[in-house]
Each structure stands twice: as C-alpha cells, then as structure tokens.
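First the structure, then my questions, so here it is.
One protein chain omitted, others in place.
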Amino acid sequence: MTQPTSNDPRQSNLRVVGWCLAGVVGMFAFGFAMVPLYEKFCEITGINGKTSGRYEMTQAKEADVSRLVEVQFVASNGADMPWQFRPEVETLKVHPGQPVTIRYIAHNVTSRDMVGHAIPSLQPSRGTRFFHKTECFCFQQQPLQAGERVEMPVVFIVDRDLPADIHKLTLSYTMYDQERMPAVSSVEKKTTKTKDNG
Amino acid sequence: MGVQVRQAMAGLAISLLSAPAMADWTMNMTPGVTAVSNEIFNLHMTILWICVVIGVIVFAVMFWSIFAHRKSRGAKPANFHENTTVEILWTVVPILILVGMAIPATSTLVKMYDTEASDLDIMITGYQWRWRYDYIGEDYGFFSSMSTSWDEIYNRTEKGENYLLEVDNPLVIPAGKKVRFLMTANDVIHSWWVPAFAVKKDTIPGFINEAWTRVDKPGIYRGQCAELCGKDHAFMPIVVKVVPPDEYNDWLEAQKEAAARERELTSKDWSLAELVERGQRVYAAQCVACHGAEGRGNPPIFPALRGNERMLGDLQWHLGVLVNGVRGTAMQAYGDQLSEVDLAAVVTFTRNALGNNQGDMVTPLEVRDFKNAQQ
Partner (left out) sequence: MGSHAQDHHHGPAKGISRWLFTTNHKDIGSMYLIFSFAMFLIGGAMAMVIRAELFQPGLQIVEPNFFNQMTTMHGLIMVFGAVMPAFVGLANWMLPLMVGAPDMALPRMNNWSFWLLPAAFLMLLSTLFMPGGAPNFGWTFYAPLSTTYGPPSTTFFIFAVHIMGVSSIMGAINVIATILNMRAPGMTLMKMPLFVWTWLITAFLLIAVMPVLAGVVTMMLMDIHFGTSFFDAAGGGDPVLFQHIFWFFGHPEVYIMILPAFGVVSQIIPAFARKPLFGYASMVYAVGAIAILSFLVWAHHMFTVGIPLFGQLFFMYATMLIAVPTGVKVFNWVATMFRGSMTFEAPMLFSVAFVILFTIGGFSGLMLAIAPADFQYHDTYFVVAHFHYVLVPGAIFGIYAAVYYWLPKWTGHMYDEVLAKTHFWMSFVGMNLAFFPMHFLGLAGMPRRIPDYALQFSNFNMISSIGAFMFGLTQLLFLFIVVKCALGGPKAPAKPWEGAEGLEWEVDSPAPYHTFSTPPEIK
C-alpha cells in the first residue's frame, strides 16, 4: 500500500517495533552495565581515587633510597558516625619500594556495640595506581564493642614507578556506621564489593 | 586574530565593563588574585571576543538580508540552494578557530593539575550547611559557619555590607605559599568555590578531591557553596583570609594553644557553682540582648527563660535548642560557636539563675556526648 520499503505494513511495523524494543532493553541494560564498567575503568585509571585491592608482591624490589615521597593520612567520619577515628601519624616520608606500616585508631565512644567500615580514597588520583596496600583494615568491616578502642594497621608500598612530579600522596579513610545501611542484604554485597576495590 | 588586537580589545572590554562596576552592576568575571585565575580570565575574555566577532559577522549578514531582501522592498527571491565551496569553508574555518581556542585552554588546564610539592595542606569538609577546615599535620581544625543573622535574612534588620558572605571563623592561609586543598563531604555533595582564586571543586562524601592555589596578595576573599546541597545551600559562605607567612605562623600557634586550653577545660571536673559563674559571663555576652538581663525576654518573639517550664522540665530539649538553634527565629545554633565548656556553663546558669533554681547541671563532657550522639 503506502509503504515504499515493504509489501506488508503490519509485518514491517512489527519489525521496527521489535528492533526498537531490543534497543530499549539493550540501553536499559547498558545503564546498569555502566556500574561495573565504571568500576573497572576507575580501577585501571585510578580516577575516583579508590585504591585497588590487596596487593601481592610478585617480586621483592629494593627500596629507592634516593627518593622521598611524603604520604599524608587523613580520617573522616561519615554522617551520624560518633566514633573517634584518626591516624596515629598525620604525615610520613617514605622511600618508594619500601613496605611501611602505620596505624589508624578507632574508638567507639558510645554505649552500644557497633560495626564500622572504612572507605579509602587517594589523591592525586594519578598516584592511585602506584599506591599498593598489602594489608588494610579497610578490607573488612570493623565491629567495636561499646567503649572499645582498636589500633588498625595498614601496610603499603609506594611504587618505584611513581611519576617524578608527584611529591605527596594523601590517603583518606571515611568511617561509616554499617547499621545505618538500610538492609542486611547490603552488608553482604558490601563485603564483596570492598574486597574488589580496596 | 593577532595577539595585540586581542589584548587591545580585551583591555577595551575591561575598561568598558569595569566602569559601571563601581556600584552593584558587576557584569564580568573577576580576574582574581592568582596566576591561574588571571589565565582563566584572559581565556574567558579571548573566547568572549571571538564569539562577539563571529556573532557580529553572522548577524550583520542576517540583518542586511532582513533589511534588503524583503518582499515589501520588491526583492525577488534567488533560487540557489547549495554551494560546495562555501559549505566546506564554513566547516573548516570554525575548526581552525576551535583549535586556536583549544591550545591556550589546554595549557591553562595543565597548570591547574600541577602536582608540585605544596607548602601547606588543608582538608576541607562540607557539612549541611557549614565548612570544616583541618590543617593537616598540625592537629588543628575548626568549623566555619555563616555569621549573617536570620534577622537580616528575614528582613527584620538592615542587611550588612557582607550579607550572606560572612563567617564566624574564616580560613586563614599564608600569602605566597602553595596551598593544597583536600576536599571531602560528610553528608551530600557540596562545592567549595572562591572566585578570586578560580578554585571550584566538588566535595564528595567518601572520596577526596584536590585543588591548589597560591595567593600573593594578603586580603579577605569570599565565596559560596556552588552545588545544591539542600535547604540552606545559600547559607554556607566561604571566607578566606590571606595573611603574611609570619602572621600566619603566629595565628596558628595561638589557635593551637587556645584549642589545647579548651580541651583541658572540657575534661576538668566542674562543680555547679563554677559552671554558673562561668555561665553568667557567657549569658551576658551571648544571650542578654534577646532574653534580657533578668531572663524575662520579650514574648512572643523572644521567649522568657525565667520560669520557662518546657526548658526546665526537659534538659535534653534545652541543650538541643542551644546546640541546634530554632530555625526561622533569632535563636541561632550555638553548637559550633561556643565551646563545650561554655555551652555547659550557660545551660547550667540558665537553670540555676534568673529566678530559676532547678539544681541540676550539665558537664562539658556530657555536652560533647550530646553533640556526638546527634551528629
């Protein structure tokens, strides 16, 4: 009839609708696919400052004693988190390649048992790929009883390949109250997620 | 466009635009006080003038057509509808102009991302609706809240010169030093912006961002939160005081000492009489203007404290009003303006003086717990 492209209008309309719906479903899925894609992209490039997961040293490297890099440690609390949370030292000069241990101190000042979880972030983001944690309290959740105080270690190595124009790295942890999280299922999800991204 | 021509035009623009800027007719971006902010200003003016020139040419052709090629003037329509040469030309020429814009823009951007070692690092944390500044490595930090009164905002008194752009505790940084800002937020996304430095960076909960500045000229610079962060987004200004390095060092030492003294006082074992005595001084300085020397206030605008049953009956409520203020009234949130000692003192004072004799008290440590619990 009126169709320049097909003999049966119903058939060709159905075909167009089919293709369009496939596009709609595909793009809806793509929206969700952006979540892991973005995470992977951040991990490779370090763009959101999320430090990568546990680092396994494949070959021991000598420390580069000719160079000193300043590493700063900061701590924040998430909203409604009453713990006292701070690094044992605020700043440290380290040689690239040298494993260093520092401690963060968390103190549950309230009168109830709580579970906290620290989320790491690093600046400058260009340095994220060159900052390796071999041990970190941020890999798991941190339960603290009422009034309990713990020292939590982080072991890290600044990569010898850190670009020469980066002189300072700032490692930040934000401590979040996990009971604020709405549902139990999210805790499981979180645990696996944080293992992925540090 | 030649550099001289550009500069001349930019100069003309500045003089044209800044002439009426005396009053409240500021029409252009500030060149600012840092190398980066000046570069950005020049970039802005360059692009603006390129746009103006292109606009003038295109609109000139258009207005000429509108004027000359109208039916009422007897214009007969031509019939051309394509011209490959012209079409290629007006595709290629804009590309070249864009390349010309991209070069200086790239160079400025690279400078903004410079990671040379800084002299000083400050952690900025956005809260609903105030800022916290922590001097990294100095174990010192403080909150900075808007100091404009609600009376001014609700048009009950005349607005001051720096209406909405004034804070209780400005950020203090040394002149001539590279200052690196690390930014995060406690609750929602905020954005820390001081136009004179051309520093604007979002503060994102759970993540840190960085920016830097080097200000050579001492002075007071003002800015505002730039990212919608809820109800009082308009009311979390930024004030930065740039002082000579010596003055900065003295200031920092004095602040740290004062903070240490306050901490000692907080954990001291206070008696009711001591708190009442100290509270009287706080009351005279902070409260007397509204609530009156005898606590009678001026109801219903300023409630009486003398015999106030709600207040006397519920100590937690009393403390909450003092710490958080009462929105839409003149009662400010004193939680961050007064130390824990002063908060405890003034609460204890109002319960045991001004004709009240409740006999109970609040210690500074209890105030701290109260603030922690509600944070």
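Which chain is which? They are A and B, in the order written, and residues in each are numbered from 1.
The rule is short, and it goes like this: a contact is a pair of C-beta atoms (placed from the backbone, for glycine too) under 8 Å apart; a residue touches a chain by one contact, two chains touch by 3 or more.
Nothing here was measured: the structure is a model prediction, and the numbers come from that model.
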From the listed residues A:27, A:65 or A:89, report the one that touches the chain absent from this view.
A:27
On chain A, where is the contact patch with the chain that was removed from view?
1-6, 9, 12-13, 16-17, 20-21, 23-28, 30-32, 34-35, 38-39, 42, 45, 47-50, 78-79, 117, 119, 125-126, 174, 176-178, 180-186, 189-190, 193-194, 197
Provide the residue numbers of chain B that touch the chain removed from this figure.
23-30, 36-37, 39-40, 43-44, 47-48, 51, 54-55, 58-59, 61-62, 65-66, 69-72, 75-83, 86-87, 90-91, 94-95, 98, 101-102, 105-106, 108-110, 112-113, 128, 152-155, 159, 161-165, 187-189, 191, 193, 195, 198-202, 204-207, 209-210, 223-235, 328
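One rule holds in what follows: only the chains that are shown with their structure count from here on.
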Centroid of chain A to centroid of chain B, CA atoms only: how many Å?
29
Can you name the residues of chain A that touch chain B in the complex?
48-50, 70, 72, 74, 76-82, 90-91, 109-110, 119, 121-124, 126, 165-168, 170, 172, 174, 176
Spell out the part of chain B that touches chain A in their complex, as residue ranges.
115-118, 121, 123, 125, 134, 136-137, 139, 180, 182, 184, 186-187, 205-210, 369, 372-373, 375
